[in-house]
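Take a look at chain A:
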Amino acid sequence: MRNRSVRWLVLALTLLSLILTACGTQPAAEPTATPAAPAEAFTFGMVLVGPINDGGWNQAHYEGAQYVVEKVPGVKFIYIDKVNPADRPNVKVEQAIEELIGQGARLIITNSAEFADGTNIAAAAHPDVFSIHASGDKVLTGEAPPNVRNLMGRMEYGKMIAGCAAALTTEAGKLAYLGPLIDPETRRLVNSTYLGARYCWETYRGRPASELAFKVTWIGFWFNIPGVTLDPTKVANDFINEGYNVILSGIDTTEGIVEANKATQAGKRVFAVPYDFKGACAQGEAVCLGVPYFNWGPDYKRLVELARAGKWEPAWEWTGPNWSNLNDPDTSMIGFVKGPALSAENAAKLDEFIAKLADGSLNLFTGPLFYQDGTVFVPEGQVADDKTIWYTQQLLAGIEGQSAP
Partner candidate 1 sequence: MHIAVEHLTKRFGSVCANDRLTVSFAAGQIHGVLGENGAGKSTLMKLLSGYIQPDEGRIVFNDMPRRLRGPGDALAAGVGMVQQEPLDIPAFTVLENLLCAAPPGIFRSRRAAQTALLELAGRLGFPVDPAARLDQLTIGQRQQVEIMRLLLCGAQVLILDEPTTGITAAQARALFAALRQIAAEGRTVLFVSHKLEEVAELCHTVTVLRNGQVVPPGQLPMPQPQEYLLVLMFGESGAAPPIYRPLPAIDAPPVWELRNITVRSGALHLVELNHRFPAGRIIGLAGLDGSGQQVLLRLLAGQQAPDRGQVLVNGRDLTGAGALAFRQAGVEYLPADRLHDGMIGALSLADHFALLQRDGLLVDRRRAEELARQAIADYQIKATPVTPIASLSGGNQQRAMLALIPPTACGILAEQPTRGLDVASARAIWSRLQARRDDGCCIIFSSPDLDEIMEYSDEVIVCFAGRIGPPIPRALLSASRLAELIGGVGFDALVNVAR
Partner candidate 2 sequence: MDQLWIDLAAVLAAAAPLVIAAMGETLSERAGVINLSLDGTMLLAAMTGFAVALTTGNLLLGFAAAALVGAAIAAVLGLFSLTLGQSQTAVGFVLALLCTDLSSFLGAPFVRVPGPAVPFTPIPALADVPVLGTLFFRHDPVIYASFLIIPATAYLLYGTRLGLIVRALGERPAAVYARGIDVIRWRYAMLITGGALVGIAGAAFSLDLKQGWSYRHTFGAGWIVLAIVIFGGWRPWRVALGCYLFAVLEIVATRSQSALPNFPTQIIQVAPFVLMIFVLALVNLASSPAAMRRAATLPQIWQRPLLGAINRLRATAPAALGQPFERP
């Protein structure tokens, strides 16, 4: 009896070790800390809501930090990722920030709207450490301590371009938007996408707006948390089954393009516009119309240098693209890379559209614009100001989907 148990135990352990070694042959996770910083290194830390290799929002931030490390000598970068209730159920933002400060960070970047409270709490507790809360507005509302700044990019433009690319390509005029959670930021991004799509649909395709279907399904968070959010894989599939043939992603991760690619391989013609990260098309080159992305590097570099010099003031910044060269890694916060699936003809029209945005001849936030319930967003003949756009209340009329949870 005992002999047999021992034999089984040995067998089981051997099997397990085989599995483990199989996995172990993979390259280990990227090193977190850049090695051998000079003695007087300035350490900045980042708290990320998702994994650094998500192919989206978080990877864009991570690459932004790497940009700083490359460009600024004597800087050390540390981070803690996946700070969210699913991946680290017992870790709160302020706890993560404490850890980073404990490791010597003098500047903290937090990268999720969810982190507003935690960032403020930790910043208040450590007045000598500077904080950047990316995508937040607590400085604008006056709720943030003086050592906090807000930083966000004007992704509205990126989304307009994305919407245009989608409208130029769609056959049936059915666009689907994979939405994260519902808040002013996500609403204004959906609206921007729709405005871009509607403009190009009417202008370049010559079709009436009523023939353009634009549907949003919100999963409930920035990325999939099993059991808490809708599963974006299933939502994307459902779009495809309902006949939508361009999937625009608004979430941090890449399910939209993955599923579109899969459906295309299965004989359907479905395109995708991923989001956030320059390299996101890699998940499905054949279906990628292009990706609007954030390029955090230049702004982070500027702010790191500012912090290092101690010249820190509270500010709420909303940085736009470098219209002369959207994809300049050193100057443009917002970029758009065209994907292989965008036809040359449509690419030309898209360039024309971008040119109009760049020279200011086209402002899509020009009235009259109406919310879903018929109330006025921008009155006739007026142009929306930053604050109106930032605090968008509802989705626009013409979009199918929830405006509020």
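Here are some notes:
The working rule: contacts are C-beta pairs under 8 Å (C-beta built on N, C-alpha and C of every residue); 3 or more make two chains touch, one makes a residue touch a chain; residues count from 1.
Regarding selection, all candidates are chains of the complex that A comes from, given by their letters.
All figures in this text were calculated on a predicted structure; none of them were measured in a lab.
Within the complex, chain A makes contact with only one of the listed candidates (1 or 2), namely 2. Partner candidate 2 is touched in their complex by these residues of chain A: 1, 4-5, 8-9, 11-12, 15-16, 19-20, 22-23, 25-29, 51, 53-55, 82, 86-87, 215, 217-220, 224, 226-231, 233-235, 237-238, 241-243, 253-254, 258, 262, 265-267, 282-283, 400-405.
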